[in-house]
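Right, I'll just put the structure down here and ask away after.
Of the protein chains in this complex, all but one are displayed in their positions.
Right, chain A next:
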Amino acid sequence: MQADPAPGSLTAPLTLSFPFTRSLGPVLGTFLTGLRERVVLGIRTPAGRVLVPPTEYDPATGAGLGETGAFVEVAPTGTVTTWAWNPAPRPGQPLAHPFAWVLVRLDGADTALLHALDAPGPHAVRTGQRVRIRWAAERTGAITDIACFIPDPAPAAPPRPAAPHPGTFPDPVTTLTAPARLDYTHTPGRAQSRHLTALARHELTGERCPACAKVLVPPRGACPTCGVATTDVVPVGPRGTVTTFCIVNIKAKDLAIDVPYVYAHILLDGADLPLHGRIDGIPHDQVRMGLRVEAVWTPGTRHPAHYRPTGEPDAPYTAYEEHL
């Protein structure tokens, strides 16, 4: 569910994605290597239960299972223990068309594995249904090596205990990449939207706290000290004072700025909170605390491209000391 943004608020999509890596450890690494070889391995606990997928540690007792090497091979056939129909698959899910999420207890296992069942509709899925694995044509050592499950018309075979397996394969899988992606709609809120809208006109604004009278830049809608809403919009800058800074010598990814450059805290005239910006128009090794600067925009940009020296005398230390 998504609430409507407040009138006058800006909104924009925000996507966060990253290819996280996973060190698999001895048990999941063996399990996924087995899938690559079309072998489904479980692990036997000291109490005799066969866990599929296997876990490194016994969920019942916490005992380490990897050290005991108690791998067993289970069948590629099994029984649906419960299911849910997925009418609208999302990107990255096992099948692009509607399918059933199923928990499958493979023959020889005591626990169920979550996967997809390729079925024509919910009418064709039931608890207790017999299913078997459809292997992916290309397998890399991942859960997707099982493309999905499909209904198995063969009658259930008589129960057969899972067979011990050494759990060793040539060229074992030790890591995998797990891409993750989150899609948000970002809404900065009314105070920030007011500030950003003014910035688009190349006007710098803050908001004054009605309780402590401090001018906050950029405004966040409330005073962090007093906890009350800010309402009065106050023009600030465009001149200000460098309170402190560092010289950045290492190039950040995704940032089209040549190093070295100066990243500074700038107390805009009329503001009580320094904002952050880049100093240009002066050699980086001549930037100093107290330097007087002003905002510089390039056409079509919302935020100042950088701040440059105004040529005024430096501000005395006492003028900005309390803002360090």
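Note that in this section contacts are C-beta pairs under 8 Å (C-beta built on N, C-alpha and C of every residue); 3 or more make two chains touch, one makes a residue touch a chain; residues count from 1.
Everything below uses one rule, namely that contacts and distances are computed from a predicted model.
The chain that is not shown carries the UniProt protein name "Acetyl-CoA acetyltransferase", picked from "Phosphoribosylformylglycinamidine synthase subunit PurS", "ABC transmembrane type-1 domain-containing protein", "NADH-quinone oxidoreductase subunit I" or "Acetyl-CoA acetyltransferase".
Residue in contact with the omitted chain (choice from A:Lys214, A:Arg239 or A:Arg308): A:Lys214. Residues of chain A that touch the chain left out of view are 10, 12-14, 16, 18, 20-28, 55-62, 64, 66, 174-175, 178, 180, 186, 188, 192, 196, 212, 214, 216, 223-225, 243-250, 252-255, 257, 260-261, 263-265, 272-273, 276-278, 289, 302-303, 317, 322-324.
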